[in-house]
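With one protein chain removed, the remaining protein chains of the complex are shown where they sit.
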Amino acid sequence: MSAATVQLIYLVSTALFIFSLKWMSDPRTARRGVGAGVAAMAFAVGGTILEPEIVTYKWMAVGFGLGTLVGVPLSWVPLTAVPQRTALSHAFGGLAAGLVGTAKYYTWLANGELTHFRTGAIVAEVLLGYLTCTGSLMAAGKLQEIVPTRPITYRNQNIINLSLLAMALAIGTVLVWNPYMSWGFPIVIALSLLFGVLLIIPIGGADMPTVISLLNSYAGLSAVAMGFVMENKLLITAGALDGSSGFILSVIMCRAMNRSFTNVLFGAFGQVQAAARTVEHKTVKSATPEDASQVLENASSVVIIPGYGMAVAQAQHRVRDLYEQLARRGIDVKFAIHPVAGRMPGHMNVLLAEAEIPYDRLVEMDDINPEMPQTDVALVVGANDVVNPAARHDKGSPIYGMPIIDADKAKTVMAIKRTMNPGFAGIENELYYADNTLMLFGDAKAVIGDLVKQLSGDGRSS
Amino acid sequence: MSAATVQLIYLVSTALFIFSLKWMSDPRTARRGVGAGVAAMAFAVGGTILEPEIVTYKWMAVGFGLGTLVGVPLSWVPLTAVPQRTALSHAFGGLAAGLVGTAKYYTWLANGELTHFRTGAIVAEVLLGYLTCTGSLMAAGKLQEIVPTRPITYRNQNIINLSLLAMALAIGTVLVWNPYMSWGFPIVIALSLLFGVLLIIPIGGADMPTVISLLNSYAGLSAVAMGFVMENKLLITAGALDGSSGFILSVIMCRAMNRSFTNVLFGAFGQVQAAARTVEHKTVKSATPEDASQVLENASSVVIIPGYGMAVAQAQHRVRDLYEQLARRGIDVKFAIHPVAGRMPGHMNVLLAEAEIPYDRLVEMDDINPEMPQTDVALVVGANDVVNPAARHDKGSPIYGMPIIDADKAKTVMAIKRTMNPGFAGIENELYYADNTLMLFGDAKAVIGDLVKQLSGDGRSS
Amino acid sequence: MQLDLVSALFVFMLATFIGLDVIRRVSRLLHTPLMSLTNAISAIAVVGAIILAGEEHGTFSTILGTIAVFASTTNIVSGFLITDRMLKMFKKRETVER
Partner (left out) sequence: MQLDLVSALFVFMLATFIGLDVIRRVSRLLHTPLMSLTNAISAIAVVGAIILAGEEHGTFSTILGTIAVFASTTNIVSGFLITDRMLKMFKKRETVER
C-alpha cells in the first residue's frame, strides 16, 4: 500500500474525528458521533496496518486481543465509578505515548538518526506521557479511595515539585542540544514519572475531576508530540482535539467553582475543612416525609436541585418516581442543573438520564435562576455548595463568587441530606437555617422513597 | 531570510486571518477583525518579500503603487454601488490568480519542471481564475446597468454552456496526462474566459448578489489551487476561508429566497416578469401624509420594514428622522430586517447603520414575526417581495415557500412605493389590496420627508 | 526537517482552532460522555504503537510496542463502549413518556 494511500485514509479518519465531536453538540446526534469516532479509529488502525514498514502482525494481535479482554469489562463499571475509570484510562494512554517515545529514541539512537527536532519532540512526548501515566494512576487511586483522598502536603512542596519539573526540562533541553547524550534520557523518564505522582498528592480527592480533565489535555498533547515525532498529521489533529477538550472542560469547571487553575493545582483545597466550621448555634426546622409530601402536593411548581448526595445515595430512580407522582398531579417539575454539581462535569445529567428523566426537563443554572422567585418548592437532593447563598454575599467564604442556584429564593426550600455536615468545600450552609427551609434528614434514596410512598397513596389514608 | 522563517510568518498570518473572520461575529469586535485582516495581509506580503528567491523589488513596487492609486478611490463608492465594486474586485482577484497560474505554467514548461500534479493544480487555478474574472466583470456590468440586466437567453443555452465547460475540463485533463502538450493551455484559458461570460448573461441582474457570492467562492478556490501549485499553506487556508464565505452567503441567500443554486444559475429568473402580471382590478386605499402621520401618532408600536426601494431612494436618513420623531412620542419603533431585503445580504443593516440607527433596534425576521399581530402599524418602506403574503399560501406563486415578514398581520399596514409595479420577483402583491392597508404613493425619501414634517409640527397646525 | 516542523505546526494550529470551537459547542448535558469519548480518541497513540509492534527493530522495541498496543486498545474499547452506554440513556420526552 503506497504511503500516499495511507495518508488519504488518515485524512478520512481526521474528518471523522472532527464530525464525531461536532455531533456531540446535541443529544440527538451524539450516538452518531460515537459511530463516527469508532469509524475514525478503525480507519486510523486500518491505515496504519497497511503502512509499508509493518512486517509482522503477531505482536500487535496480542496487544489487540489483551486490550479488548481488559477493555470490555472496564466499560461495565457503574456510573459512579466513571471518573476513576476515565483516570485509569488516561494512565494507559499516557503509558502508550511514553513507551512509543522511549522506543523511538533508542531505535534512532542506535541507528544514528536522532536530530535536534526529533529529540525535542520525543522529550515532550515522553515527559507528557509518563507524567500523565503516574498522575492519572494517583488520581484514580484517590477517587477509588485506595490512596488517601485528603491533600498530602509538606513544607516547600510547591518549590520541590517545580524544581523537579525544572530539572526534567533542563535535562530535556540539554538532550535537544546533544541528542546522543543518552544517559540523560532515562533521567527525564524517571523525573516525569515522579513528577506525575508529586503533582497529584497535594490535591484533594474532590478536585480530581478538574485534574482528570487537565490530564486528558496532557494525554492529547503527548499524542500531538508523537505526531511531530512520527510526522503524522492524524496524530497531531486527533491529539489537538483531545487537548482542547480537556482544556475547555477544566476551564468550565474552574469557572463554575470561581477558582483558578493555580488554585486547583497548588491550593491544597479541602485541607482546611475542619478549621472553617463555625460553632454558632442556630435553629434548624426539620420535617417528616408526611409534612413534606403535603407541601409538595400543594405546590404548583417544584424545582428539584440534585447534588453529589443523590449520586452517593444512587437515588436517581427514586427521584424519577417522585417526578412522575408530581407530574401526574399537574405540578410543573423541573430539574436545576449546576455545572459542577456532583463530582464530574455533567454528572447530574447522566444520572438523571439513567433514570429515564427526559432531558428537556433539565434546566441549566442560568436559565432556572430567574424563575426561582416564582417557584413554590425548591427540593434540594444532596446538594450543598451549589446552593450555598454565602457564595453571593459572604466575601470571606472560600466559595465567594461561585455562581449558585438560587434555591433560597423559592417560597419553600426542602433539603434532603443525612446530617448537618458540610459538603465538598467544607463550609457551613446558611440555607439550612433559613426561615423558609425545612430539612429532611436521612439518606436521599430512603427519604425520597418515603415521599413517593406518601404521594402514591400508601400514606394517603393517614 | 530562511524558508522556515517565512513559513512561520505565514503561520502567524493564517492565525490572524482566522481571527479576523471570527471577530466579525459581533459588531463590537468587527473593526478589530478588519485590523487583524490588515495585519494578516501585511505579514503575508512582508513574509513573501523576504522569500529568498525574490531578486528585484522594482516591478512589485510599480504594482503596489498603481494598485493603491486605483484601490483608494474604489473604496469611496457610495453604499449603493457596493455590489458592483465587490464584483469588480472579484474580477481583479480572478485575473491575478489566472495570470500567476499562466506564468507558472510557461516558466515550468520552459525549464521542464512540469509534473502531473503541478499541471493539474495550475489548470484548476487558471480555469477558476479566468472564469471568475470575466464572470465578475459581467456581473459588475449588469449591476451598473452597462450590460443589459435582463436575462439574455437563446436556444440550447445550457447545453452550449455546459459543453464549453466540459471541453475546457477535457482539455485540462489531457494536459494533466501530458503536461507538455502546450497548445492545449491557451485553449483552456480562452474557454474559461468565454465560459465566465456565457455563465452570467442568462442570469437576471437582480440575481447578481447570489452570483457575486458564488464568484467570491470561486476566487477563494482559485487561491487554494494556487496554494497547491506553489505548495503554500497560507494560500490554501486563506483561500479556503474565502471559499467557505462565498459558499455560505450564497446558501443563505438561496434559502431565504426558497430557491436552489441550479435555479439561480440556470433558471433565467426575472425573465417572465411581464407574463406573470394579472390584470384583475381590485381596489387600493391610498392615503395622504397627513392621514398617515395621524395613524402613526396614535400607534403605540410601529415596525418599519425597509426594502430595496429605501436603498434606491436613499431614504435611510429620512427614516432615521422619522424614527426619532416617533421615539420622542414614546412610541416603540423597531425595524424588521428580512435576510434578502434589498439586493445584497445585509443590505438594509448597512444602510440603517449609515443613518446612525442603533443596531439593537434592528430585529431579524424570525424574531419579529411573532410580534407582528400585536403591532399597531407596519410601515413598509420600498419593500415588496419580502412582505408578499402569497409566499405563505399561493402554491402557484414563484416565491411560494420563501419566508416573509408578516406585515399583513399588523393592525394597520402602510406601504410606501411609487407605483403599483411589482418588485424583483415580478409578481403582484395582495398585501396592497388588503383592507387594513393604506398606500402612500411616491418616492420613499419624499414621502417620509413629508411624514416627518407633519410629525415635527410644521404640518401640525393644519 | 525544519520546514516539516512548520508544516506540522500549521496542522496543529488549525486543529486546535477546530478543537476549541467544536468542544465549546458540545451540549452541557453531555460533558460526562464527552470525557470518555475524548478519552477513547486520545488512544490514537495506537498508531505509533502499531508501527513499533509491527516493525522489526529488536526485542526492546517490540515489547514496548506490544504493551503500548495493549494499553491503547484498552482505552479504545472501553472508552467507546462506555460512551455509547451513557448516551443510550439520554431520551427526549416523547420517547420516555408511555
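Here the chain labels run A, B and C in written order, and each chain numbers its own residues starting at 1.
Please note the rule applied: a contact is a pair of C-beta atoms (placed from the backbone, for glycine too) under 8 Å apart; a residue touches a chain by one contact, two chains touch by 3 or more.
Since the model is a prediction, treat every value here as computed from it, not as a measurement.
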| item | value |
| --- | --- |
| Omitted chain - touching chains that are shown | A, B, C |
| Residue of C:V11, C:L52 or C:A68 touching the missing chain in the full complex | C:V11 |
| Identified contact with the non-displayed chain, of B:V123, B:A219, B:M257 or B:A391 | B:A219 |
| Touch criterion as defined above, residue of A:L11, A:A61 or A:A170 at the omitted chain | A:L11 |
| Missing-chain contacts mapped onto chain A | 2-4, 7-8, 11, 14-15, 18, 233, 237 |
| For chain B, residues in touch with the removed chain | 17-18, 20-22, 24-28, 30-31, 33-34, 37-38, 40-41, 44-45, 48-49, 51, 53-57, 59-60, 62-64, 66-68, 70-72, 74-75, 77, 79, 82, 85-86, 89-90, 92-93, 95-97, 99-100, 102-104, 106-107, 110, 115, 117, 212-213, 216, 219-220, 222-224, 226-249, 252, 337, 339, 344-347, 349-350, 353-354, 356-362, 364 |
| Hidden partner interface residues of chain C, rising order | 7, 10-11, 14-15, 17-18, 21 |
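Here is the rule we go by: only the chains that are shown with their structure count from here on.
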| item | value |
| --- | --- |
| Overall pattern in which the protein chains touch one another (line/ring/star/complete/other) | line |
| Relative to chain B, chain with the most remote C-alpha centre | A |
| Cα-centroid distance, chain A relative to chain C, in whole angstrom | 16 |
| Euclidean distance of C-alpha centroids - chain A vs chain B, Å | 47 |
| Residues of chain A engaged with two or more neighbouring chains | none |
| Residues of chain C whose C-beta touches two or more other chains | 2, 5 |
